[in-house]
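What follows is a short report on a single structure.
Left out: one protein chain. Kept in place: all the others.
Now for chain A:
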Amino acid sequence: MSRPGFVLEVDERTPPLLIHQGEGFRLEGLPLGSKVIYPPDSLPGIRDVNAAIRHALLHPHGMEPLPELLKPGMKLTIAFDDISIPLPQMQTPDIRQRILEHVLELAARKGVDDVELVAANALHRRMTPSELKRAVGERVFRAFFPEHLRNHDAEDKANLVNLGKTDHGEDVELNKRAVESDLLIYVNINLTAMSGGPKSVSVGLASYNSLRHHHNSHTLKHSRSFNDPPNSAMHHSYNRMADLLGGHVKVFTIETTMNNEPFPSAMSFLNKREWEWNLKDQASYLAVKRGNDMLPPKMRRKLWQSSYAPYGVTGINAGAPSQVHPLTLQKVHQQQRVEVNGQSDVGIFGVPFICPYNVNSIMNPILVTSMGLGYQFNMYLNQPIVRKGGVGIFYHPMPNEFHPVHHPSYIDFFEEVLAETTDPAQLEAKYEKQFATDEWYIHLYRNSYAYHGVHPFYMWYWAAHAMDHLGDVIFVGADRRTAGRLGFRTASTLGDALEMAKHTVGSSPEISYLHMPPLTLADVR
């Protein structure tokens, strides 16, 4: 039995604590009395994953076993989560590959010919052929690519279908092939409580026209934790869309959950609580840190991007989305949830090198914001770890650096939009439509490997709730000009940051540090 999550109170014996900061990390001594929130120890992975997959497909929840759903002559579409999940990319074989191989084998045995595979990339960049190959495995790739293994295209009008509006007036416009199939199978990886379930299809296979109903500044500002779906306005919208979709196509979902082992063994100290580091961990901390700090930035990035997670699979559940997802959430919570007693004045977050949108890419300043203030800040149930009006302290160097192929509209968003306003509602009103309909961005999204023109807006909206909630945001170690453009202050040390925070929270604030990665979900009572 792995140990549950844990809240440490810093005292004289507490060693300096590890804090991630982009493509690096540091050890930081936190003030006495600070609370440090650790996730439960990594759960053991399932030993025989193939057996678990078989079992899930044959004993689904709320649906007939998969073999009974497969009929000769049927139209079958299999969608799968794209490269934004899991983070970092997992060591091969990827769980998607294993599941696809099982499903395809069943389909072949049942005489199903018309099978299409779709990466559910929504408005994310297309996956490259080698990225697809890595996710689905060599055999599936060879059999299906390129004609029958594609990226979803949210701008391909001819291959989208409008299913009408929900009772809230939200357009539901989705991948035509998926909707017109006799069966849509969705292969999911659930790393956080916010994804999976109704989100899979109604986001992953949707058009911009449909996405704009839940990906907007209002909904996101009013979603009290995306990781607590019953309390998230965004998830209510997903549910309405999924209900409407349910009347058109039968969805068989396969959801998987991972344990908390994002770092390979050479960096296993990153998965451990600091006071439990043994000599080997301390030595490898020093070696990795020194080596890492000495590397030229490009090499350093390459090294981090090619560190693959030895994730263990903790759960595989299949069947009707509404019945599968609660089981998935249960597993996610079991791995990540930790009870925290009350909010603090100051929340500390170390922003790591990766977020869903910079796999094999650059974590630009807008992505840093969305990771820190969007994803990490929202890793809570009930209420944020910081009180309303408190201070968020984030660690990231935040260089002014963008991937020109992957994030072209981000560059313009940073240079033009943020230069004018950082207010989510204002920039949404003035610029979102321009960016969303810009033909060049659309062209690059469809034909190159660019995120959709509107994507930086979504990233900014992710942060809307935190910006609204926090009285001040300070980035430690960040490039001053870049952070300034985003509307954030910078400090070179934690001491300076706490000094700056004095105006907002006084000179002896209560401090909570959400220790992640690995993922930690604070259940704040």
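Going forward, a contact is a pair of C-beta atoms (placed from the backbone, for glycine too) under 8 Å apart; a residue touches a chain by one contact, two chains touch by 3 or more; residues count from 1.
The rule we apply is simple: contacts and distances are computed from a predicted model.
Engineer: For the chain that is missing from this picture, which UniProt protein name fits: "Alcohol dehydrogenase", "YcjX family protein", "Cytochrome c oxidase subunit 1" or "Energy-coupling factor transporter transmembrane protein EcfT"?
Structural biologist: "Alcohol dehydrogenase"
Engineer: Please identify which residue in A:K250, A:H443 or A:R481 touches the non-displayed chain.
Structural biologist: A:H443
Engineer: Determine which one of A:V49, A:M74, A:L295 or A:I411 touches the chain that has been left out.
Structural biologist: Checking each option in A:V49, A:M74, A:L295 or A:I411, the one touching the absent chain turns out to be A:I411.
Engineer: If the missing chain were put back, which residues of chain A would it touch?
Structural biologist: 404, 408, 411-412, 415-416, 434, 438-440, 443
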